[in-house]
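Here the complex is missing a single protein chain, while all its other protein chains stay put.
We call the chains A, B and C, going by the order they appear; numbering starts again at 1 in every chain.
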Amino acid sequence: MTALPAALATAVLVTAGVVFFVAGTVGLLRFPDAMTRLHALSKADNLGLGLIVLGLLPQAASVSGALKLLAIWLLTQVAGATVTQVMARAIWRGASPPGASPSHASSSEAPRS
Amino acid sequence: MSATLVADGVLVLLLLGLALRATAAADAFAAVVAFVAFGLLLALAWMRLHAGDVALTEAAIGSGVTGAVLVAAAMRLPPTLPHIPPEADPEAAFPKAMPGGAARPEVMPGWAARPKVILGEAAIRLAALLLSGLVTACLAGLVLWTTGPSHSQAATALRHLPELGLYNAVTGVLMAYRGFDTLMEKIVLLLALVGVWSLARDTVWGGRPFPAAIPAQGGAVTLIARLLPPIGIVVAVYLLWVSAEEPGGAFQGGAILAAMWLLVLLAGLRQAPLLGSRLVRWTVAVGPAIFLAAGFAGFAFPAGFLSYPPGVAKAMIILIEFPLLLSIAVILGLLVTGPAERRP
Amino acid sequence: MPEFLLIAAAVILLMVAIGLVRILRGPSDFDRMMAAQLLGTGGIAALLLLGIATGLPGSVDLALVLALLAVFVAVVFVRGLAASPDPSPRDAEVRR
Partner (left out) sequence: MSSLTLFGLCAAGLIGIGLYGALVDPQPLRKILALNLFGAGTFLMFGVVSRRGADAGLGGDPVPQAMVITGIVVAFAATALAVALLLRIFQATGDTVLEPTGTGEE
C-alpha cells in the first residue's frame, strides 16, 4: 500500500510516540507530587502526540491533509507548552501560602476563583 | 477487524467508567472533569459510527461549552450539600484540610441523625436501581435482538442535494430536508437566552455578566488568549465552508467561536458585554431573523416555506449560514456567561 | 499498516484509561485536570490513528477542533468562570 521507507518511518515514529504516552501515564500515576506529575504529563503532551503526528505524515492521503496534520502538530506544541505553564503557575500559587490548602483558603487570588 | 474491536471495546469501557465516575464522584468538580473527559471520548465514538458532523458537535458543544457551564456552576456552588442541620458544625461537615476534598462526606451529614430517612433513602435508591437496570436491560436486549439493517432515509435525503449544491448529506438534511427543525432550534436557543437573562435581579437588568470585572491575567493565559482566537476563527469559518461537502457546519463553527470569545473574556482582555446594549441584541437576533426571512421568501416560489429556488440555493444557504454562525457564537457564549450580575 | 495503527490507538486509549485513575484518586483538582489533559492529548492521538487507519472522513478536522477545545477547557478549569468571590456570605463559608 505504501512505500517501505514511509511505512518504516511511520512504524518507528508512532512506536516512539506510544512509548512516550506510556511513560507519561506511568509518571502521572507514580510521581510523588503535582509538579513532577505535570512534568510527566508534558512529555506525553508534546513528545507523544508530536511523534505520532510526525509518524502519520507519510500516511496522509493528500498534501492538504498533511498540511492539516502539521497545523495540528504546531497547535498542540504551542498549546501544550502554554497550558503546562498555566497549570504549573496555578499549582505553585495555590500551594505556596504556608498552611493554606490549594483548593480552599487562597480562593481570592489563585487558582480557581 | 479484531484490532478495531479491541480499540472500540476500550473506548466503550472508558465511556462507561467515566459516566459512572461523573455520577458517583463525591465532589462536584471531580464529576464535571469526568463529564468533560467523557464528552471528548464520546466524540471519538461518534467518529467510529461514521458521524463526523455529530462528533464535531459533541466535542464542541456537548463537551466543550456544556463543560464550561458546569465548571462555572460547580465553582460557585458548595462542593457537596450545603444543607447542614443547625447543631452541626460547618467545619466538621466540610473539612478544609484535604486539598482535593477527599475527606468530604459522601452524603448530607444531617441524614445520619435521621434513621427513618435513611430507610426511605435506601428504598428510593433500590427502586431507582431496579428501574434504571430494567431500562438498560430492555434497551440492551433490543440492541442484541435486532441486528439487521434499519429503515433508512438516506436515499430520500440525498435526492435533492445536487440541486442545492451540497454534498454533505447531514448539512443537506439540516438546511433543506428538515430545515424547519433547524429554524426551530435557533428559536429554542434564543428562548433559552431570554430565560437565562430573565433570571437577573431587577437592579442589574441590562448589565454585565459575572459578579465583578475579570482582571487582566498576564502571563501564559494572556498569551493563549491572544494566540488562539485567530486560529479558532479560521477553523470556525473553515468548518462552515466545508460543511457543504465534509463534516462541519454553523453550530460546530459557532461553538468554536464562542469558546475563543470566552477565552478572551477569561483572560480579562475584554470585558463581558452589556446585555442590554443594542449591539448584543442585534447580533443575537440577526442570524435567526435572516433564516426566518429566507423561509418566508420561500412563499414567493411554488414550493412554499423554507424552500430554496433552484439555481441560487447554494448562495442562499451561504447567505443564511454566515450570519447564523455569528449569532450562534454569541448566543452560546452568552448562555455560558449567564445573566447580568452587576450594574450597567 | 492499518492494523499496526489501530493497535497503537488501542494502546494509547488503554494508557489514558489507566491515567484516569488520577481523576479518581486526585488528590488535588490539579491532578484531575492533568488526567483530563492527558485524556485530551491521548484522545487526539487515538483519533488521528483511528481516522487515518480506517479512512474516516473528517477525523483530522475533529482532531484540530479537539486540540483547540482542549486548551479552552484547560484554561476554564484553571481560571474558573466566576472570577471574584461571591457576595453571598454563606458561600464564603463553604467555598471550595
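Note that in this section a residue touches a chain if its C-beta (ideal position, glycine included) is under 8 Å from a C-beta of that chain, and two chains touch if they have at least 3 such contacts.
These figures come from a predicted structure and were not determined experimentally.
Trainee: If I consider the whole complex, including the chain that's not displayed, which of B:Ala37, B:Val196, B:Ile214 or B:Ala313 touches that chain?
Mentor: B:Val196
Trainee: In terms of residues, what is the contact footprint of the unshown chain on chain B?
Mentor: Against the missing chain, chain B presents residues 4-5, 8-9, 12, 15-16, 19-20, 22-23, 28, 31-32, 35, 38-39, 42, 45-46, 48-51, 53-54, 57-58, 61-62, 65-66, 69-70, 72-74, 76-78, 80-83, 85-87, 108, 110, 113-114, 117, 120-121, 124-125, 128-129, 131-133, 135-137, 139-140, 142-144, 147-158, 169-170, 172-174, 177-178, 181-182, 185, 188-189, 191-192, 195-196, 199, 249, 251, 332, 335-336, 338-339.
Heads up, the rule we're going with is that only the chains that are shown with their structure count from here on.
Trainee: Given which chains touch which, is the overall layout a line, a ring, a star, complete, or other?
Mentor: The chain contacts form a complete graph, every chain touching every other.
Trainee: Suppose each chain is reduced to the average of its Cα coordinates; what separation in Å results between chain A and chain C?
Mentor: 11
Trainee: Would you kindly tell me how far, in whole Å, the mean C-alpha position of chain B lies from that of chain A?
Mentor: 25
Trainee: Take the average of all CA coordinates in chain B, do the same for chain C, and state the distance between these two points in whole angstrom.
Mentor: Distance between chain centres, rounded to whole Å: 16 Å.
Trainee: If I count partner chains per residue in chain A, which residues reach a count of at least 2?
Mentor: 75, 79, 82-83, 86, 102-104, 112-113
Trainee: Mark out which residues of chain B touch at least two other chains, giving numbers and ranges.
Mentor: 75, 98-101, 221, 224, 228, 231
Trainee: Spell out the part of chain B that touches chain A in their complex, as residue ranges.
Mentor: 75, 96-101, 219-221, 223-224, 227-228, 231
Trainee: What part of chain A is in contact with chain C in the complex they form?
Mentor: The contact residues of chain A facing chain C are 1-2, 7, 10-11, 14-15, 17-18, 21-22, 24-25, 28-29, 34, 37-38, 41, 44-45, 48-49, 52-53, 56, 59-61, 65, 68-69, 71-72, 75-76, 79-80, 82-83, 86-87, 90-91, 94, 102-104, 107-108, 111-113.
Trainee: Write out the stretch or stretches of chain A touching chain B in their complex.
Mentor: Chain A residues touching chain B: 75, 78-79, 82-83, 85-86, 89, 101-105, 112-113.
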